[in-house]
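The structure that follows is given in the form of structure tokens.
The excerpt is restricted to a subset of chains, each kept in its original location.
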């Protein structure tokens, strides 16, 4: 269920949020432009994350009953590589190459002090987390009584509910034609989930009874690989239009249908 | 057999026709150029079509004996998404972004009235369809007596015979250095098959005894995915040369050899 939710967050951010941003942002415009270097660096990070998710799964598929200890060692070793790459990506985007990431923020004038901002951020993050937990907890039994499959709940339903705030902001921002920021929301949070949240989950779960491993199912792999290749293909020219948004949404629709029917 | 022919049309258009156009068009020239935006939009459509073909197959591979009813529902739902995307692509290329698709047609002066053109087009389409049917019907027993595998007949032989006209026109046009038109013939007909013919076949077959589903074999998937990635990689820079054509033809040769030997 955890890995289904992770997959759902990845494809939700890449296909649904980015698709809606491109679609609604592109309506009535010929094309919208964004910074390709930053977009391409994120895309390579997604490829690294994909390799980190694919290779352990292929390992298990091609071994005969690997022991739990080996799978755990593998998951931790790959997670270390992901975490190091994530730290390096922060060094890259915040220090050595920060000029590539300077989104135009002239509209935003700081009215709050740093201390106030951090406190409000922390408080609202905690509130959102608690709300999501309550929401998910109360909707799950309802969803199951409707006969929804666990895969659909994990991959689609929770991912949509959990990322509702990002949806709204990405679309609003895209309509204002600030595509660099919209891309950072959609792709930035995907790389954050894949390269930071996943390794942290693997590390912390190590101290519990059932450590989480990195072995995704073939279905989840196919969904992640398709999404990454699709998004890579669409963002690499630094332009978007409503039809590209619709293509992302169409791909998301296919994933949703398949996971809804999957027994 | 139907899905093998669809696969054959897709790889035949992408690898054989485009390969011959690039190869013969590029001979003696340094490079040939074409419009990248239109080419890239077609490439994204191919990615969507690939996802629409891959996900249902992964669904079946990872479910334990899904019922026919579920597979049929899945096929129809995915086909609806494909058909909607196809209609949207028409809206995009004929209405909102038609300036990207304006192929230079100064050479072509309309001498026929619209009514006459449509009638001639209809008549010749019907004639070609009947001829193909007769040709295929008469050649199939011959092919089978030669010991050709069903996969080779479907994927390679019928696809070559059925697209003979497109081969000749794409090569002639490429030699005249009108690459945008050559690409439209090769990639345009691929997206048309994948996004329009396939869903129409799924919908109409629904009223017959053995409805066609969208479940392609692993071999067909591998052929389609390889072709789409290869073509994507070659067209995205908006330039072509004879060696790129040869690489497409080499990939096609590999597909032909493998499907010829496949038991």
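So that you can tell them apart, the chains are marked A and B in the order they are listed, and the count of residues begins at 1 in each.
By definition in this document, a contact is a pair of C-beta atoms (placed from the backbone, for glycine too) under 8 Å apart; a residue touches a chain by one contact, two chains touch by 3 or more.
Note that the structure is predicted; figures quoted are calculated from it, not measured.
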| item | value |
| --- | --- |
| Size of the entire homomeric complex in copies, 2 being in place | 3 |
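The rule we apply is simple: only the chains that are shown with their structure count from here on.
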| item | value |
| --- | --- |
| Equivalent-chain rotation between chain B and chain A, CA atoms, steps of 5 degrees | 120 |
| Between chain A and chain B, centroid-to-centroid distance (C-alpha), Å | 33 |
| Touching residues on chain A, where the partner in the complex is chain B | 30, 217-219, 222-223, 226, 229-230, 233-234, 236-237, 239, 241-244, 246-247, 250-251, 253-255, 257-258, 261-263 |
| Contact footprint of chain A on chain B as seen in their complex | 36-37, 40-41, 43-45, 47-48, 50-52, 54-56, 58-59, 61-64, 66, 70, 73-74, 77-78, 81-82, 84-85, 88-89, 91-92, 96-97, 229, 232, 236 |
